[in-house]
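Before I ask anything, here is the structure I am working with.
One protein chain omitted, others in place.
In this document, chain identifiers A and B correspond to the written order of the chains, with residue numbering beginning at 1 in each.
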Amino acid sequence: MSSELKIKMCGLDVKVSYGKKRALHGITLNILENKVTALIGPSGCGKSTFLRCLNRMNDTIEGALVTGKILLDEEDIYDSSVDVVELRARVGMVFQKPNPFPKSVYENVAYGPRIHGLAKSRVALNEIVEQSLVKAGLFSEVKDRLHDVGTSLSGGQQQRLCIARAIAVSPEVILMDEPCSALDPIATAKIEELIDDLRRNYTIAIVTHSMQQAARVSQFTAMFHLGNLVEVGTTDTIFTSPQERRTQDYITGRFG
Amino acid sequence: MLLLFFMKVCMSVSGIIIIVLVLGFAGFFLSYARACAIVMQGTKMHSRPHYYGLWTFLLIIVPSLFFLFFWNIGSNIYTERRALTHIPYAAAGDIIHQHNLILSTIRNLVNRLPKHSSNMLNHQLNSYASLRDILGQKGVVLDVQGKNYMVPIVIEWVSGLKKLRQTGVIITFVLAIIGFLVGFSETKVKKRARNRVERVILLGLLVSSTLAILTTIAIVSSMLLQTISFFRAVPLSNFFLSTAWNPRFSVMTFDESIGEFGLIPLLVGTLYIAFVAMLFAVPIGLFSAVYTAEYATPRARDVIKPMLEILAGIPTIVYGFFALIVVGPFLRDLSAAIMGGNHAFIMAQSVLTAGLVMGIMLTPFVSSLSDDIITAVPRSLRDGSLGLGATQSETIKRVVLPAALPGIVAALLLTASRAIGETMIVVLAAGVTVNLTLNPFEAMTTITVKIVNQLTGDLEFNSPQTLVAFALGMTLFVLTLLMNVFALYIVRKYQERYE
Partner (left out) sequence: MNCFSKSYLKSLPRDIRLKQRYRAEKRFRAYGYTAIGIGVFFLTALLWSIFSQGYTAFWQTSITLPVKLDVAVIDPQNRRDKNPQILITANYPVLIRNALAEKLGIAIDDYIGLRELNHMISPSAGIKLRKMVLDNPQIIGSTQSLTVLAGADIDSAFKGKINLTVSEISRKISNRQIKWMYKLAAEGSLYKAFNTGLFIFASSSRPETSGLGVALIGSFYMILIVLMFSLPIGVATAIYLEEYARKNRFTDLIEININNLAAVPSIVFGLLGVSVFINFFGLPRSSSLVGGLVLTLMTLPIIIIATRSALRAVPISIRSAALGVGASKIQMVFQHVLPLAAPGILTGTVIGLTRALGETAPLLLIGMVAFIANYPRTLMDPATALPVQIYMWANESERAFIERTSGAIIVLLMFLAVINTIAVLLRRRFEQHR
């Protein structure tokens, strides 16, 4: 590994339980800066749970208990001094199903900057909205419909709108929870292209069900199974010469 | 003697109902037994035995009881029509409500007579006074206003009714017997008893479901008819444009003036009190809904929700009493204390008292409706907002509430229509004096209060003083109908959005 790689986020022995049910059994995993890290594994393996720990979205679930440490730039995000609102402004999230607010396209993107007070003026806000839409590759498609309701866009456009909404807050990390699972292949291809673009400015962690997607977009891959981290490494290594039997079985489609 | 008693029971309406029912059960068991016997012989029947019993039962009771019901209504109407033609034209005068007054006096007499009719009809009665004496001895008190010409009409009415009733009872009995014979003879292997029974049940279900429509039709048509006859006596402008309310009770003396029936002060009072109530109920109800839906822990929810349900389950008369005994006097004394003397600027019965207590009553209504709507907002929207780093209150204010807005508007419309139609609180707490003011500390009255006022006590129907209640009721109905339909329309639109 080259020395230029920096660790952006780092989970140390992360354990999560929902009520009495243990969902993660001690995960230690690094997310590297300006790289795409894919989390793969069969359903119910805990990959989404781990992702949701990274910006403390698990806090909103009744009875979820997280132990261990998750560091963001050396700072433990579960420390009591850390503010969850500030954390989420630095670590944005895109969800499985596109969930634009029932507002206009413009208002959807402007939502984050507005609540955080990032734009000092109307002009600055317009600038942020436009830049975010451009970065999300959506601007050319919606520049005439900025004031239409966000839900009137197509599924793929909606998901890119959600990405633009996340970018508008200028986070350092973007978490994506199966962002393409509800989309058709063409829309999926566009989003994958976009993820590759975004890598230059952001650190990305993506949960995906599809092996091919992980292979296409990520530089690093972590394989989860039954709440354990089975194997982690560069995507090439994982896909060509996995060390673990379970990884090999999963990648070749023997289970999952 | 016993036979005579038995005959008498048979001839009465309740007696024939019992007889038909007994026949029905007998038919059920006989057909059932016959079907069982056929099955015992080893033959396979189309339906299980009890269906044959049920079919016979239905054949016996349904046609006969239906006939009885409609025959009785018909004979009532027929005798009344016939009696009408006998009222001397001269006595009736040419004014319509005088005519109606005589009719209702006669009807009143008829309603009191039947229990004593058997021996009364033997007397050669021709004067009202002697009728009154005879009935007086039996403990029935009649009013003094009756006229002599009424007596033969009444007697004919009663005896005609009696004859018709007896005919009806006999036909009913015959119908039941025919039903029994047909049902019993149809208990055969090939007959599809189950399908027939099920068809009758289905028909019953269909008929039941039209009852809701019938109720609406009855409401609309009855109110419309009475409203029309009200407007025959009182010009439209008197009702819709006048600001004075002074319905004189001048039915007996044919005064030229019919009184004033101004809707405006009542309507303003109604809307004003409803407005004050909403002013109170909406913020409290909404915030408690937001709290229980978004912030409260499950355990807190389990405490708060039942409490609000208790508030919602308390009858409105209790709120009215609370307003009358506690809130009204409290506000009056409070205002006196503020002025430092005896001058209380808030009256015990006032817009504020009624509005405040009505607000308390509506709060659980607002909160439970809004709670349902807020919890129906998909979780993904909340996650989307929280994931961007919004605080919980920002998420609620900027995402959840706007998304729930149409539903909340509908809920508020329904609440407002409830506030407008609420009666008991305003009857006890708002006052009866008609007052057109904007001062919330004074008493005002509402449409519902006046409906109650005009229809309680011993008023005769068909005078404008009574009929105005129906015109007011119609106004209320139309007002709330519009609000409800609009609310339902919004709700339907809103439901489609998340499906």
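Here is the rule we go by: a contact is a pair of C-beta atoms (placed from the backbone, for glycine too) under 8 Å apart; a residue touches a chain by one contact, two chains touch by 3 or more.
What you see is a predicted model, and the numbers here were worked out from it, not measured in a lab.
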Exercise for review: May I ask you to name the displayed chains that the omitted chain touches in the full complex?
Suggested key: A, B
**Study point:** Touching the absent chain when the full complex is considered, from B:A37, B:V189, B:L211 or B:I228
**Key:** B:L211
Check your understanding: Looking at B:V290, B:I373 or B:M444, which makes contact with the chain not pictured?
Key -> B:V290
**Study point:** Listed residues B:G53, B:G179, B:P265 or B:P364, member touching the removed chain
**Key:** B:P364
Check your understanding: Which residue from B:V174, B:V189 or B:I317 sits in contact with the chain not drawn here?
Key -> B:I317
Practice item. Touching the hidden chain in the full complex, which residues of chain B are there? Just list them. Key: 73, 76, 107, 111, 194, 198, 201-202, 204-206, 208-213, 215-216, 218-219, 222-223, 225-226, 283-288, 290-292, 295, 304, 307-308, 310-311, 313-322, 324-326, 360, 363-364, 367, 389, 391-394, 396-397, 414, 417-418, 420-424, 427-428, 448, 451-452, 455-456, 461, 469-470, 473, 476-477, 480-481, 484-485, 487-488
Point to revise | Touching residues on chain A - with respect to the absent chain | key: 3, 5-7, 10, 73-75, 83, 85-86, 89-90, 115-118, 172
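Note that in this section only the chains that are shown with their structure count from here on.
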Check your understanding: Approximately how many whole Å separate the CA-defined centres of chain A and chain B?
Key -> 60
Check your understanding: Which part of chain A faces chain B closely enough to touch in the complex?
Key -> 55, 57, 60, 62, 85-89, 92-93, 95, 97, 99-103, 111-112, 115-116, 162, 165-166, 169
Check your understanding: If you look only at chain B, which of its residues touch chain A in the complex?
Key -> 298, 378, 380-391, 394, 398-399, 402-403, 497
